[in-house]
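Note that one protein chain is taken out, while the other chains of the complex remain in position.
Order of writing sets the labels: A and B. Residues in every chain begin at 1.
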Amino acid sequence: MSEVFEVLLGQPFFKGMTEEQVRTVAETARLVSFDEGSVIFVEGGPARMSFLILEGDIALTLRTQEHGSKIIQTLHRGDFLGWSWMYPPYRWNFDASCQSDVEAIQFDGPALKKIALADPQLGYDMMRRFTEIIVTRMQALRIQLLDVYSTYR
Amino acid sequence: MSIQLTAEPNAHVMSPVPCRILSVEQELADTYTLEVDPPGSDWGFLPGQYTMLYAFGIGEVPISISGDPADTTKIVQTIRAVGAVTDALVGLKPGDFVGVRGPFGTSWDTKAAEGRDVLIVAGGVGIAPLRPVVYDVLQNRDRYENVTLMYGARSPGDLLFASEIQEWRSRFDLEVLVTVDQADSDWRGPVGVVTSLVGRSSYDGDTAVAFVCGPEVMMRFTIQTLERGGITDDRLYVSMERNMKCGVGLCGHCQLGKYFLCKDGPVMTCAQMAGSCWIREV
Partner (left out) sequence: MRETLVINREGVDALIHALADRGYEVVGPTVRGQTILYDTIASTDDLPVGLTDRQEAGTYRLEERGDGALFGYVVGPQSFRKFTTPPGAVFWKGHRTGGGFETLEPEEPPRYAFFGARPCEVAALKVQDKVYGAVGDPVYAGRRNQSFTVAVNCTDPAPTCFCDSMGTGPGVSDGYDIALTEVLDGDTHHFIAEAGSDEGSDVLASLVARDPLDEELVEARRMVVRASEHMGRFLDTDGLKEVLQGNLENPYWDEIAKRCLSCTNCTLVCPTCFCSSVEDHLSLDGAEAERVRTWDSCFTLEFSYVNGGPVRPSPGPRYRQWLTHKLASWVDQFGEMGCVGCGRCITWCPVGIDITKEAAEIRERDVRRVAVGTPSVKEATE
């Protein structure tokens, strides 16, 4: 547990939060590792957790009729994975599998919700950090959608 | 004759020199690399520079030099066929002649990068004007700390210089990270915008130097990401593009604020740009 706490304290995500806050969050977290090729979760499965990637690469894929299983985005060291635990229907929207060996911190979604309710300030500080990541990722996805490298005649 | 300009008429500035095509290689569906005999024995260029290539009777376009600056026996230029002139250029055969003026423009400041981590971030065909700096840095490898090449393309089939990138991957003194916007069923690598690779690389944000080239919207986004990583705008180099007709500061088309991109650029620091990349339609 204290190992998780030390790891979290060193992560850029938690910069600016008090040690007390980080300790509280650490209680909902544990260190996990996955082998290359393993599937972390599948689309439609119950969403109860979230991951902060420490090492390795994770591919997010969608299964489609036309293209089979297609990687839509990959996540890497320092990226957060999974917010579907926050909102109904609490189901994953894509598959997540490991492109390499992965080490991560796994957070218990319902436990995080509980501590946020008990300590609104902590809840706000976490939400503010989550939304910053989401906004940045959304902007990156917009650029990805723009098809910027194509030729225009 | 009483008023004398300070400069003598320089006919050579506007006069294309006929140079023999040595080879034409197709790289991608619409992208070709030409190798051309240089205009003179004093030929040389700096990474980031371009020439104005003239297709006889059709027109002239600015094309980045994509070859090795240490090899002065030929001019290597990668051309994307997007219109009448570039179509004509890529349709030439070995033994044909193309008009060459140049080299023109500013270059990637490798001197400023010595003793520091170097990040080379390329988007799409933007890897063409960056390839010379990769060659240059690798040939003088001990002058730099960690060197990382980050390359983003539309899809695996759009990766330019793919075999060369494979070779570079096997080097231990160069970190090569490649991503695509759209994966195919065989792709096992990163998928996403090229800036997502920045987090995967280790560099010292306080001292690293970055050379960025690609579509302007990609460069804007990359600048944001690198600045968040600590790279200040005097260490962030971009290659800007505007309409160019003369290459020498005469026709006025390439102006970006007070700069003539043909001679004050195309390589500029973000400090020089001073936020003008964020101003609408400047």
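Descriptive notes on the structure:
In the analysis below, a residue touches a chain if its C-beta (ideal position, glycine included) is under 8 Å from a C-beta of that chain, and two chains touch if they have at least 3 such contacts.
Just so you know, these numbers come straight off a predicted model, no measurement behind them.
Set against the missing chain, the residues B:26, B:73, B:166 or B:243 yield one that touches it, B:243.
Taking the whole complex into account, subunit B touches the unshown chain at residues 1-11, 13-16, 18, 20, 56-60, 82, 95-97, 99, 215, 241-243, 245-246, 248-253, 255, 257-258, 260, 276, 279-282.
Following the convention adopted for this analysis, only the chains that are shown with their structure count from here on.
Every residue of subunit A that touches subunit B in the complex is listed here, in rising order: 57, 59, 67-79, 99, 139-141, 143-144, 146-153.
Residues of subunit B that touch subunit A in their complex: 30, 80, 82-83, 123-125, 152-154, 158, 179, 181, 183, 185, 187-193, 195-197, 199-200, 214-215, 217-218, 221.
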